[in-house]
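Since the structure comes first, as C-alpha cells, the remarks are kept for the end.
One chain of protein is taken out of this complex; the other chains stay put.
Just so it is clear, A and B label the chains in written order, and each chain counts residues from 1 on its own.
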Amino acid sequence: MTVQSTPGATPLPSNLLTGSVPDESILVRSRGVTKRFGGLTAVNNVDFDIPRGAIVSLIGPNGAGKTTFFNMITGYYVPTSGTITFDDTPIVRMAGKKAKSLKPHEVTKLGIGRTFQNIRLFGTMSALDNVRVGANVHLTSHWWDSILRTPSMLREEQATIDSSMELLKLVDLDTRADTWARNLPYGDQRRLEIARALATRPKLLLLDEPTAGMNSSETRSLTDFIRRLRAEFGLSVLLIEHDMRVVMGISDRVTVLDHGEVIAEGTPAEVRANPRVIEAYLGREAGEES
Amino acid sequence: MSGTTKVIGTGPGAWFGFIGSTLASYPGRYRAAYHRRRTRTILLTILLIGSLIYPVIHSVFLAGFSRNVVPLPLPDDTVMTFMTIFAIMSIGLNIVAGYAGLLDLGYVAFYAIGAYVAAFLASPHFGQFGIDIVFLGHVGPGAVGIHLPFWIVAIVAILVVATFGALLGAPTLRLRGDYLAIVTLGFGEIVPLFFKNLSSVTINFALGPLAISLSNVNLTGGVQGINPIDPPFLPILDVVFDARSGPLAVYFGMFLVLIAIVVARNLDLSRMGRAWGAIREDETAAEMMGVNTVRTKLLAFALGASFAGVAGAFQASYLGATTSDFFEFSTSILVLIMVILGGIGNVWGALAGAVMLVYVDETLLPYVSQRIGDIAPALPNPSQYNFLIYGVLLVVMMRFRPQGFLPSRQREAELSVHGLADADAQMGIVGEFDNVGVAPPGQDETGSDSRTPETPDEARDL
Partner (left out) sequence: MDQIIQTLIIGLANGLIYALVALGYTLVYGIIELINFAHGDVFMLGSMLAFVLIAPPSNGGWGIFSIESGTPLPLLTIQILIVLAICMASMATLNWFIERVAYRPLRHAPKLAPLITAIGVSFILQNVGLILGGAYQRTVDSVFPTDNLLAPFGITNIVLTASQVLVAVVTIPILVALSWFVGKTRQGRAMRATAQDPDTAGLMGVDVNRTIAITFIIGGALAGAAGLVQILYNNYTVYTLGVRFGLNSFTAAVLGGIGNLQGAVLGALVIGEINAISDRYVSPNWTQAIVFGILIAVLVFKPTGLLGQQLADRA
C-alpha cells in the first residue's frame, strides 16, 4: 500500500518499532507506558511510535485502554511509568520510580491538538470564539495589554479573527461563525471541534472516534478531510476509530490494543489478517478458525 | 468582534490615535443605536443623564424638600458614594465569579486590606513609630505619619491586594468550587480578625542577627480603628472629596466606577475573557486547548480582588477613618448578592445590583422602618429584618432566576432554570453538568494530584 507523505519527504519504511529508523522520522515515541488505577492496569507496557506525516489508527475492543493512552500523550493523565517523547521533546519522563509529565496546556503548546469522544465544545460561545480559544496558546499579549488595548494586542486580536475565520472556512462553518456552538447540528459540532484543535497549530492531531454518529457520506468527507490535513498542513494524525472501513481505508499504520497491551502493529492489511486481532474482536473460536 | 481596527501602527502615538478614534466613533454609534432601538436608547440616555445630574439636584433641592416638606426615600450623598464604592466591588467580584466562575465568599478581606493600606499611607498612624513621610500629600507642615496622595494609595492598594489574592489563590484555586468557597470564606473571616486583634502586639523575637521586639504596639488600631485618614484631593482646583464635600465625592466615585467598567469590559473582550469563558464552560477542555487554567484563574482572582482594594482605599479616605467593625462576612455576601441579583457575568448587571442593594439597605429599609415606626410602633421593625430579606432573596433567586436580572447571555444560558437541563443534552456530556466542578464527569478533584483518577470509571469520557 502506498503511503502518502508530505511533499519532498522520503517514503516511510514499514518497520517502525524500537529504533530501527532514524529519529527524524518519528514524531512520537512512547516506551513502556503503563497506567494503573488502584488495582486495575488500564495500559500495560505499551511501546508505540507515530511517524512524522503518517495517519495512524489505534483500535481495539472497548475498554482496551485507547482513550487512556490518548490522555497520557496529551498530559492529562500521568502514567504510572514509561516515557513519551514528542518531536524530541520529552512529555513524560521518569524521575526515579515515578513518572513526571508535562501539563496538558504545555503539551498543546508543543504541538499536539485533540478532539474528544463526546464533544466538548464551549457551548455558550460562538463557533468563532471556540476556535479563537484554541488560538490563545500562541498569543503573546499579556493581561495588561488586554486592559489597555495596546496596538500590539489589537493587531493580535485581528490576526486571530482572520486565522480563525480561515479555519472555519476550511471546515465549512464560516457562515455559522456567530452561532453558539451548542446550537449547531451534530456534524457541524464535530467539525468545529477539529477546527478548534487546528487553531492550536498542532503538528500532531489526535482524533477520538471522529466518525461516531456519522452516516457513510459524512464519513467519506471526513476521511477525505483528514487526508487533506495531512497533505496540506503536513499534519500527523492519530485516530481512535471503531469504523473499520475508515481504519483500513485511511491508515498508514494500525496498532491494536487489547486489555491495555499492544497485540498487533503493522499495515492495515497485516493487522486485519492477524489471528490475535480477530480473536480479540470476535472471540477465541473465530481466531482459531482463521 | 466589533471594535477592532484593521490597520494599527506601533507605539504610543498609535495608542492615542486608537483612543481618539474610538471616542470619535461614539457619536456615530449612538446615532446607529438610536435608529435601531429608539425607545431603549432614549431610556438609557435619560437614565445616564439623570444619574449624572442627580447628586447636584439632590443637594440643591431634594434634600431640603425631603427634610422640610415630605420625607422621601431618596439616597443622600453618603449613600450615593457608597453606591459607587460597592459598584466598584461588585464589578470586581463579577470578574471573579461572573467571568471566571470562581465562588469567592471572602471578598471583604480585600476590601479591608485596601482600606487599611489607605489608613497606613495617609494618616498620622505611623507617626507613633516615628515614621513621617509626606509626599504630595494634602497636609500642613509638620504632619506626623505617612501622607501620600490618593492615587498613589490606590495603586499601592491594588498591588498589595493583588499579591494577597495571588498568595491565597495559588494553593486553593485548583480545589473544587464548594471547597474553594469555604477556603475563601475562611480567609474573609481571618483577615478582619487580624485587623481587629493587632491593636496590641507584643513580640519578642531574636534569631541570630534578626531581633524584633515590640511591646504593646498598636499596629492596626483594632476596634477603635485608625483616624483621621486623608481624603482624596485634587491639587489644582484645591478640591477635597470627603464626606463633607457632598456631591463632589459622588462624582469622584463615579469616575472610579467608570475606570472599573472600562477595565472590566476590556478584559472581557480580550483573550482573557475568552479564556475565562472557556474555563467556566469546561475547564478540562480549556486546559487541553492550551489554556493555562491555573494562571488564568489566578489572574481572575487577583485582578478581581484589586477592585475591592481600590474600593476599600476610597471608602477609608472618604470616611476619613476605618475600623475592623466595618468588615464582616455579611459584606462579602452582600456584594455577592449584588452580582447575582444584578445579573451575573455582566458589568451593567453588577452595577445595577450594587445601586439597588445599597439603596435598599441604606435608604429604603431605614425609611420604611421609620414610617412604620411612626404609624404603628408596635409592629416589628423592618431594619432588623434585613438579613431575613436578603436570605429570602437569595433562596428565591437561586430557585427561580439564578442568573439574575441582567445576566450576560452566556451565563443566562448556563444558569437559567431551563438552561440547566438543556446544556447536558445538547453537548452530549455524560454525567452531571457541573458549573463548579473542575473534573471530567465522574472524577473527584479535591486536592494534590488532581490529574490522576483513581478508578477506570473516572477515566471514562475523555
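Heads up, the rule we're going with is that a residue touches a chain if its C-beta (ideal position, glycine included) is under 8 Å from a C-beta of that chain, and two chains touch if they have at least 3 such contacts.
This one's a predicted model, so the numbers in the text were calculated from it and none came from an experiment.
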Missing chain touches which shown chains?
B
Of the residues B:F65, B:F129, B:F194 or B:W348, I need the one that contacts the missing chain.
B:F194
Going by the contact rule already stated, which one of B:T84, B:T172 or B:T363 would touch the omitted chain in the full complex?
B:T172
For the chain that's not shown, point to the residue among B:A275, B:I333 or B:V355 touching it.
B:I333
The listed residue (B:I85, B:A181 or B:I226) that touches the chain absent from the view is B:A181
Touching the hidden chain in the complete assembly: which of B:V201, B:L258 or B:L388 does that?
B:L388
For the chain that got dropped from the picture, name the residues of chain B it touches.
103, 105, 171-172, 175-179, 181-183, 186-187, 189-190, 193-194, 196-197, 333, 336, 340, 380, 384-388, 390-395, 398-399, 402, 414-415, 420-421, 432-437, 446-448, 454-455
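We take it that only the chains that are shown with their structure count from here on.
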Hey, which residues of chain A end up touching chain B in the complex?
37-38, 40, 42, 63, 67-68, 70-71, 74, 76-78, 103-105, 108-109, 113-114, 116-125, 128-129, 132-134, 136-139, 141, 143, 145-158, 160-161, 178, 180, 182-183, 196-197, 200
Residues of chain B defined as touching chain A within the complex:
1, 4-6, 8-11, 14-15, 18, 263, 266-267, 270-272, 274-275, 277-278, 281-282, 284-293, 299, 303, 409-410, 413-414, 422-423, 426-430, 449, 451-456, 458-462
